[in-house]
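Note that this complex is displayed minus one protein chain, with the remaining chains in position.
Moving on, here comes chain A:
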């Protein structure tokens, strides 16, 4: 639904050059919620702003719903007709809401409808529908100043949905909100994604946001995507940075000398099997559980457990093989007297 190929963006100001994007290939499939994380300055905002051409990429292409936006004319601030048309089908929500203080909530939602050219009665009806959808039907006549942050963002979302977009872009839409409000806004985004089949590309710096709403994620650093994919795949990938961030086990113990420490990840139904006791019984070994956690990620239950087996790696090849046969992902994170396997 959204594809970027080799996207670069270089800012030039007073002779100095800043490479904000250094070749980004992003592929967001229809109907998914795709999260982009990364440290400050990684280029996340630049990336999302390139998707609807609020920034003109220096090179590379952006295609949204089959339309190559980079091929449409118009500068950053003055879009050509085709680009304006295309933008009407891409909703965007902002960290600071960007609602017009001179308009009521309803009039704010009507603004994109005015741009599309609907008449008054159609606009009224559509705005009322959208406000009901985001749970603000009773606030139509209020001004943005009379709303809480969460309510403002709901208005922002209603406004973004006015043009019946297939794609919603969100740059830190919850960063100005408290945790509770954040949860309710994320739930709304998730509901809209499921009800309307809306594709969502969101930027965040909170792993919790990724964990609670995203199907896929990308990690950005220094203008590049260093890791990306579906969360369930990432969790199954040994050494995945995103997986480790999503599911940190670092606070758990690291084992004793002369033992082997394993990290076992299981998804979906696997934990139904009592694999720890089976392992202990089958191989007659004492298993020390160092730590375990279970979470719901991308709507699936995912668990991770760190266990300690007696003896070195050599001694445990067979039990590890057994666990892998059970469909578990096993990472040998270290033998206590030295290097990782």
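Heads up, the rule we're going with is that a contact is a pair of C-beta atoms (placed from the backbone, for glycine too) under 8 Å apart; a residue touches a chain by one contact, two chains touch by 3 or more; residues count from 1.
One rule holds in what follows: contacts and distances are computed from a predicted model.
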Given that one chain of this complex has been left out, which of "Cytochrome bc1 complex cytochrome b subunit", "Acetyl-CoA synthase subunit gamma", "ABC transporter permease" or "Succinate dehydrogenase flavoprotein subunit" is its protein name according to UniProt? "ABC transporter permease"
Of the residues A:54, A:67 or A:236, I need the one that contacts the missing chain. A:54
Option touching the unshown chain, where A:84, A:205 or A:313 are the choices: A:84
Footprint left on chain A by the chain that the document does not show: 52, 54, 75, 77-79, 83-88, 90, 92, 94, 96, 98, 100-104, 111-112, 114-116, 142-146, 159, 162-163, 169
